[in-house]
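Single-structure report; data block below.
Heads up, one of the protein chains got dropped from this complex, but the rest are sitting where they should.
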Amino acid sequence: MRKLLLLLSFMTWSLSAAPSLDYQVQNLQGELVSLTEFKGKVVYLDFWASWCGPCRKSFPWMNAMHQKYQQQGLAIVAINLDEDKVLAEKFLTKLPADFHIRLDPEADVASKFDLQGMPSSYIFNRQGELVQTHLGFFEEKSAGYENEIVELLKE
Amino acid sequence: MQLKNRSNISKALAIASCSLLGHSAQASANTEKPDDWKVDAAIMYYGEEDRVQAVEAIGNVQKAFGDESLLDMKLVVDSLTGASASGAVAQSETQTFTRPSGNGQYETASGETPLDDTFHDTRVQASANWAETLSPVWKTNVGVNGSKEFDYFSLGLNGGVERSFNKDNTTLALSGAYTFDAIDPVGGRPVAFSSMALRADYDTEEEYRAAFDMTRMAGSEDKKTMDMMLSVTQVLSRRWLFQANYGLSSVSGYMTDPYKILSQVDDTGTTQSYLYENRPDSRLKHSFYMMTKGALDAGVIDFSYRYTTDDWDLNSHTLETHYRYYFSGRFYGQVHLRYYQQQAANFYRPFLMAGDPLPEYASADYRIGDMTTYTLGLKFGQRLSGGHEMSYRLEYYQQNPENSGFDLVGQLQDHDLFPEVKAIIAQVSYSF
Partner (left out) sequence: MSRTIISIAIAVSLSACSSLGVEPWEKDQLARADMALDSEKLDLALDDHIYFSKEGSSGGRSLAGGGCGCN
């Protein structure tokens, strides 16, 4: 009985790896880089894909946020989950991004974050702690998202 | 799939906003930026060989309000002309029938299936539906629809809720509708099983009129329908999804077709009189539907099966498939096949025997008799610039009514009482 409980708790513990910045992703040149390079800033991590409709809407907004708050220490990092890099590049030619683009084609990091849907965004404070998670992108809620960022930038 | 998915129930975030059931997945790679408006229009021609012809035009407009609300509006106009089988049987003699209004009559040549060509009707139908995303896992919709034609009026309300589970891999939907129909037949609704008054049987117009009026009842009739559907949609794999629906429908009110009759024949199969049909005033129907749809590299394929059963003992099986193939990124061809088989309603009979007592209900409408139908269709679609799409569809639809076990007496054996009905469907659609 006790062995069973130990086994179950071990399984759940090892599999529920929490979202954090301690992961490596690819940059557009295909090199492995760590997300820890953004520590010290307020990080808005967004998982997107070329085929995702709401992602199309979120890009202009993320560009606007980058424009407004980059100086104050906001780092927007959009992690692409397309299996084929070409699809991401096509998307970016139509919707260019001023913010950071990273790639996670095998969805390793996405699995560790245990994404519940697309797109998903994770906001980390300057200490690198996860403070907010958003599922989907809704125009109506974007003002609310912005407020969260502003609050964290004040710290 | 690993157990890890279970561990985050406590976080209570359970969906993808790229939802399963249709609305927001506008991920076509050709659109420059997402558009709030989506318009679909189509015009269709339906033509049966020697019988009914119809033209139908549909316009559908969808407007998104933000990312959580969607308004869907539809307008349909259709126009019907031509003749349809009245239910009377073919005879070796010429037959004369009185028109539903009582004004005038029409003849059927010997050996021909009696067809009533009185109907030239235009119908207008409008509907509006509002869909709302309430939360990451709940969606709801509500709608209203109405239609009007010369002798018919319909008004309905519908609503539904959807709940998604397991990262939007599973969606459960429950919907219901209530519809009220009012029928005001041309000439007034006929008295059930009354005998058709024929001008030739009377000396004067007044006597004929009096007899005709005896077969009529004043006022309109109505019919109320309550529908409910439970639906489960499940993602099977990266490319395949599946849906299963259970539907329950309860109809009460006037379901008799006021324009259909039955021939009452003697032992030699010769018609003695024509009686107006009579159907039950309630019907409880069940439907079971399953479908699967697959995303192929250069196309799409779907298969579906539906079984229906009701308390009229009309059971049916439907098998259907669509296979689309993309010849290029912009041009596709699609094949449509449908097989339908139905078992006659328990009160269906192709004719009545003059000597026998009248049953409680009877109808000779081949559309509720034993029947097998086949559809073969071909569609071509072209994606134009700016996300516009144009398509053309041509289908062949054949209905094969069958004798569900009635003995054909006398001269009835010399005629085809269950003729095939062949129809062509042609349609052009445009969406942007």
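Think of it as A and B in the order they're written, each chain with its own count starting at 1.
We adopt the following convention: a residue touches a chain if its C-beta (ideal position, glycine included) is under 8 Å from a C-beta of that chain, and two chains touch if they have at least 3 such contacts.
No experiment lies behind these values; they were computed from the predicted model shown.
Enquirer: Would you mind spotting which of A:Y23, A:F47 or A:F124 touches the chain that isn't drawn?
Expert: Residue touching the absent chain, from the options given: A:F47.
Enquirer: Out of B:S79, B:N166 or B:S195, point to the residue that touches the absent chain in the complete complex.
Expert: Only one of B:S79, B:N166 or B:S195 touches the chain omitted from view, namely B:N166.
Enquirer: Among B:S194, B:T215, B:T271 or B:Q427, which residue is in contact with the omitted chain in the full complex?
Expert: In the full complex, the listed residue that touches the missing chain is B:Q427.
Enquirer: Spell out the interface residues on subunit B facing the chain that's missing from view.
Expert: Subunit B touches the chain not shown through residues 1-3, 5-6, 16, 18, 20-22, 25-28, 40-42, 44, 46, 56, 58, 60, 74, 78, 80, 121, 123, 125, 127, 145, 147, 149, 151-152, 154, 156, 158, 165-170, 175-177, 179, 181, 183, 223, 225, 227, 229, 233-239, 241, 243, 245, 247, 249, 257, 285, 287-289, 291, 293, 295, 300, 304, 306, 308, 310, 314, 316, 318, 324, 340, 342, 345, 367-368, 371, 373, 379, 393, 397, 399, 421, 425, 427, 429.
Enquirer: Need a quick check: the contact residues on subunit A for the chain that isn't drawn.
Expert: Residues in contact with the chain left out: 1, 4, 47, 49, 51-53, 81-83, 107, 110-111, 115-118, 120.
The rule we apply is simple: only the chains that are shown with their structure count from here on.
Enquirer: With chain centres defined as C-alpha means, what is the inter-centre distance between subunit A and subunit B in Å?
Expert: Taking the average C-alpha coordinate of subunit A and of subunit B, the gap between them is 48 Å.
Enquirer: Quick check: in the complex, which residue numbers of subunit B touch subunit A?
Expert: Against subunit A, the touching part of subunit B is residues 2-5, 7-8, 11, 13-18, 24-27, 29, 32-34, 66-68, 136, 167-168.
Enquirer: Using the touch definition from the top, list the residues of subunit A that touch subunit B in their complex.
Expert: Listed in rising order, the residues of subunit A that touch subunit B are 11-12, 15-16, 50-54, 56-57, 90, 94, 111, 114-119, 133, 135-140.
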